[in-house]
Structures are given as structure tokens and as C-alpha cells.
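As C-alpha cells, the structure follows; a few thoughts come after it.
What you see is the complex with one protein chain gone and the rest in place.
We just call them A and B in the order they show up, numbering each chain from 1.
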Amino acid sequence: MKSKAWNFAAIGMAAALFALPAAAQKKYDPGADDKEIKIGQIGPYSGPASAYGTIGKAIGAYLDKVNAEGGVNGRKIKYIATDDGYNPAKTVEMARKLVEEEETLIVFNPLGTPSNTAIQKYMNTKKVPQLFVATGATKWGDPKNFPWTMGWQPTYQAEGKIYAAHILDTKPNAKIAVLMQNDDYGKDYLKGFEDGLGDKAKTMIVAKVTYEVTDPTVDSQMLTLKASGADVFFNITTPKFAAQAIKKAAEIGWKPVHYLNNVSASVSAVMTPAGLENGVGLLTSAYIKDPTDPQWANDKGYKDWVEWMKKYYPSGNLADGFNVYGYNVAQGLVQVLKQCGDNLTRENVMKQAASLDMTLPMLLPGVNVKTGPDDFYPIEREQMSRFDGKTWILFGKVYGR
Amino acid sequence: MTPRQSTLLKWLLAALVLGGLLVLPFLVKNYRVFQFNLVLVYAIAVLGLNLLTGYNGQFSLGHGAFYAIGAYTAATLMDKLGMPYWATLPIAGAVCFGFGLLMGFPALRLGGHYLALATYALALAVPQLLKYKTIEGITGGVQGIVLNKPEPPFSFRFLGQPFNADRWLYIFTLAVALLMFLVAWNLVRGRVGRALIAIRDHPIAATAMGINLPVFKSLTFGVSAAYTGVAGALGAICVAFVSPDSFGVFLSISFLVGVVIGGLASIPGAIFGAIFIQFVPNIADEISKAAPSAIFGAALIGAMYLMPAGVMGMFKGLWARWRLGAAPTPGPR
Partner (left out) sequence: MDALLHQIISGLANGCIYGSIGLALVMIYQSTHHINFAQGELAMFSTFIAWALIEHGWPYWAAFFATLAISFTAGVLIQRIILRPVEKAPVLTNVIVFIGLLVIFNSLAGWIFDFTIKAFPSPFPQKSWMTTPYFSAHELGSAAVMLCVLGVLFFFLRYTPLGLAMRAAALNPESARLVGIRVSWMLAVGWGLASAIGAVAGMMVAPVVFLDPNMMGGILIYGFAAALLGGIDHPGGAVIGGLIVGVLENLLGAYVIGTELKLSVALVLIVGTLTLRPNGLFGKHVVTRV
């Protein structure tokens, strides 16, 4: 009968229609659809920390490259960068703008401990990923209490512990002097360092002085440290002050065993202005390749990075390690998005971010990116290196998980 | 129009404006309401500074310090003592009044640029003080203090939007702002206001007329600091976070910018000043990511060219010209 045939056809079509979406399984949260993924970012493009603004620009430039090569799983990435001027009140405002007005899928790589502290509760209440934050504070790897927040780089405390362990190994009776920036970054390094020294911290650290970012020089602090008679120096300073400290130490004839935090270990941004010969013997612990270190000149990862900078971020400085940082963290993001496939919900983004296991071309050999449901610290491995007047020579074992 | 009719018209206008303000938060998204809250908070702070600088001629580059003290007072009271948020406002005001008086005494001897330097040093010193390790237990040190946003006392829906924490804070802040604006308006309209302006314009003549200069000047400093302190407390509640980095020198400079852009010695000008310092940096950010501050700087200079007496000065000028044009010119006799 004709009607029966039509019935069969109708049922067949209905079945087919039901089957199609089941096969596609596309799931979206605000900020993602078939065509594009919206990524929101907050950074200090103005104000006292504007030197770090280049990280956000580098991320944008890398995402341009990804888009030019077809995007992620056929979707283009729309990158929305906002400026918080390193003022936590503005960070709150920008986070709310990204989540409520621009409706981005995630808020990516906000920079600074106070800025991230200000928005952490909001992001977790709203259940929006606060992904790969740009600070080394230890508190970002806390999936039990803040499941929507994840750090990226090796923590300052971990690095401090490495130096403490090295001192206990090589110079157990040392007298240590510490110069630190008077903010969360300085305090976090110090805490790791003191924890690493354990009970001996009180007796070994004979001098501890601070400086503010608004101080013109750290000359007076260096004189105080020299006068303390210390023979080991832990230098927790940002690039400008690190260069000043290294130069001043040489000028006043103070030659301690000198540990430099890796935020300021760039060959061209710190060691060269300070005077290359003044930096011989300095120790640091690193996890990324310094773009100004001659040993990577013929490395494929480095050459790819230079090619990318020249094509997509020509105004960026090829000597600036922050541009390598931005490159790395953007690659991390792209990997997370790739792993998400067609399930672009915020929950899945965090799930995939907590299932990473890869290496990146501009990370040091031996350093990887690995996360798990209980491990919200993507990069943990570092290796110590010593400056020989031209480059940082890696030595010893690789620390961290 | 009879005087009675014009008064009625004024009341009607005021009611309309108030009604509009009350409906506003329900017309826009949450994050805009948050921005409006900040505008109201900055307006109170700018008004405080205007009382001191505009009406009394004492040049302060350090009001960010009072804002910070107010914010931290509120934050520590809420965090460590569990005080309800509305109770922290008067205390923050009183604490800052005290500090303002303290600053006011040496200010008596300093004039113009010297006072600017002293207050600038204050603005620099306070963030460093807040980080000091001895009081870290109370202030949270460099990590700052995270607060809980106050929940609205009742909830309903209006125009499809829920009455949530941000909108409640808007109503609350609006009420506080209206109250403080009213108090300031009363103050400057009466004898006190005239005394302040007399001190600003001609201190020696003012003394000769019997105005007690030291008392008035110090009290003005205190009141001005109290206003900015209350603003700081409100700001802390709205943002739900305080840290020493939130209160750098640029905050003090922003308040001064707000005062001048709004109009010196003008109460409604504070609103315009606050709108400028809240929204223009955002607009500059949208225009240029490469050099957003340069756009902001250009906007400042442009504003000074177009409105050297601030927004209210420009309005007054336009109003005067309109009235001159509207008034019938006497014809030839």
C-alpha cells in the first residue's frame, strides 16, 4: 500500500535525522561554535608592569599563525585581549567583561598574583576556566578548592627549594644574603628557599634586604649585603634590578656564590647590560630556552620560533624571553583545544587541560608539560645551569616530577 | 513660569532622574552594573578631593592613600571581625578623618607645590606600609584580602533581570553617594563653604575677617579624607578584594584628574570626573593595544583644551550663553 511505503520513508527519515546529531556529538558552551572559539585574555598593557604586556601580544601572534594554518579542528580562534594595568580592581572588571559581555570560552593567562587572586573566586563561582595563569605562585595548583584555576610555569617556591638543596649539598656552612623584591613574587621565592633550608634557614641566612619596584637603584642594599660578610647570595630581582645587582657586586668587589632567579636569567636582557664578565659563575635554574643564548642558535625549535616572530610578530623583540613564554603557553592552549575536539564545553576544557602530556620545542630538553586530575602544575621540571661568560651551561640532574 | 511652577518642575526632573537611576541596573548586564558601582565610588572620592582642592585650594596628590586606608579598614573589619559591610563605612570614614586631620596639621605650614610633594610622598608610603610584615597578620600583606560579596537582603526579578549582589550594591552605593553629595552640598552652600572659598582665594583677608584658618583648613583635610575613605570602603566591598598593588600612585593622580575634568569647586562635577577616569582608559584600550596610555594622555590634553574649567565649567559657559541669547535684547528707544 502506498501509505505504508510513505510511512516507512517517514520513519526512515526520522531515524536518520535522529542518528545524525548523535554521530556529530558537538557540545558548546558560550564562546564556542562551529566557526570559532573565543579566547579572552587579561594582561598589563599599561602601567608599571607593561614590560610583561608583550606576553599577551606574543600569544595573539601565535594564534594568528594557527588561524592562518586552518585553525583548530576547523575553527578559527578569536583572541580578545584586555588591559588591566596590573591593577587588581581592573582585572576584576576585565574578567567580568570577558565572561559576561564578550562571553569568551575561557580567561587565558592573566598575569600577576594579586590580579589572579582578585578574580579566582569569581571564575570558580562562574565555572569559567582561569587557564595557565602567568605567575609562579604556588597556590594555583589546588584542584580540590579551585577546580577552574590552573597554573603553568614551575612555581617560585619549587625553584627556591632547588637552590636551597644545592647549597646544602655544596656549601652546608654557608652564610647567605638575600635581596628580594618586596611583593608576592619575592616572598614566594623566599618561602620556598627557607622551606628548602629547613631548620638551618635561621642560622644560614645572615642578611635579608628588600627593595621596591619604584626604587631607582639597589646600590645601598648591595652594600649592606656585602657588609654582612655573606659568601652566598640569593638574588630575587626582576631583570632591571638583577643587572644592577650583578654590576654593583662586581664594582664593590663582592664575589659570593650567586644564585639568580630564572625570571632574570636572560643573556641579552640582564647578563649583557650587567657586563658578561661580571656574570661568570652565576647559577640559575631554567626550564625554557633563552633566545639569546648562543647554544640554541642552530636548534630547530629556536629557528622555528625566530621564523614565527619575524612573520607574525615583527615588532616583537627577538631578545625578549617573554616572547618565548607567550609562544609556549599559546602552544599549550592550542593542544588543549585540539584535545577537546568537538566537545567545547568549559568543563571539557579543564578536563583536557588536566590530561596533558607533551613537550614543546622551546622548552629545555628534559622538561615536559604534564598534568593530571590531582596535578594542576603543568611544568615542574627544571635544571640548574652556570653562566660561563657567554652562555648558560646546563649541569646536574633535572629536578621536579 | 511662576516660581512655584519652576520649583515643581525641578522636583519632577529630580524624581525622573532618580527613577531613571533606579531602573538603570536592570537594563544592562551585570558587568556594566559593576562599572557603574565603580563610577559612584570614584565620584565620592573625587568629591572628597574637590572639597579640599577645589573649594579650599589645598593641593593634594595623596588621596589614594586615604582611599587605601578606608578600603583596608573595611576589609579587615569584615574579614577579621566579621563585621557586616554597611557598618564598616562609618568606621572607615572616622579612621580616615583622623588620618586626614593628622595630615592637615603639617599642611597648614605648606603651600602649593610643597603640599603636593608631601601628599605625593604619602601616596607612595602607604602601599609600602600596607605590606609591612608586622601588620601582615591583619592586612594580609602582599597577598591582600579576599572578601565575600554581600548578598541582597531580598530578591525579586524586574524587567527580566534578577536582583543580585551587584544590583543591590548599586542601590546601596547610590544611596550612600546621594547622602554624601547632599551633605557636601549643604556644607558648601552655607557659611562653611563661604569660609573655605574665602580661605582659598585670599587667606589673609579671611583671617582678618575672623575665620579661624588652622581650624578650618585642618577640618577640611579631615572631612575630605573621610569622604575618600568611605569611597575606599565601598570600593573594597564592590571589588571584593584589596591588595597593596591596587593603591599605587596613579590612583591619586586619577582622582586629581577627575577633579579637574569634572570642574573645580563643583559638586555635580564629581560625577563627570568619575565617569572620565573609569571609562576613558577602557576606551583607550579598545583604540590601541600598542600604546593605550598614550591615547589616555592625548584625551587628557584634549579635554583641557576644550574644557579648561572642566565639564561643569563648560556647562556653565554654555548655559550663560544660552540665557544671554534667550533674553530679549532691549530694542532701540
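The working rule: a residue touches a chain if its C-beta (ideal position, glycine included) is under 8 Å from a C-beta of that chain, and two chains touch if they have at least 3 such contacts.
Being a predicted model, the structure only gives us computed values, none of them experimental.
Novice: For the chain that's been dropped from view, list the shown partners it touches.
Specialist: A, B
Novice: One chain isn't shown here. Among A:A51, A:A165 or A:V280, which residue touches it?
Specialist: Checking the options A:A51, A:A165 or A:V280, the one contacting the hidden chain is A:A51.
Novice: Of A:E36, A:D64, A:E103 or A:D215, which sits in contact with the chain we cannot see?
Specialist: Of the candidates A:E36, A:D64, A:E103 or A:D215, A:D215 is in touch with the missing chain.
Novice: Just checking the interface: what residues of chain A touch the absent partner chain?
Specialist: 46, 48, 50-51, 53-54, 182, 209-217, 219-221, 223-224, 226-227, 239-240, 243-244, 251-253, 268-270, 272-273, 317, 319-320
Novice: In terms of residues, what is the contact footprint of the unshown chain on chain B?
Specialist: 53, 59, 106, 109-111, 113-114, 116-118, 120-122, 124-125, 128-129, 131-133, 204-205, 253, 256-257, 259-261, 264, 290-294, 296-301, 303-305, 308-309
We take it that only the chains that are shown with their structure count from here on.
Novice: In the complex formed with chain B, which residues of chain A make contact?
Specialist: Contact set of chain A toward chain B: 45-48, 57, 81-83, 85-89, 92-93, 96-97, 99-101, 112-114, 117-118, 120-121, 182-184, 187, 212, 214.
Novice: Quick check on the complex: what are the chain B residues that touch chain A?
Specialist: Residues 29-32, 34-35, 38, 124, 128, 131, 141-144, 146, 235, 239-241, 243, 245-246, 248, 250, 281, 285, 289, 292-293, 296.
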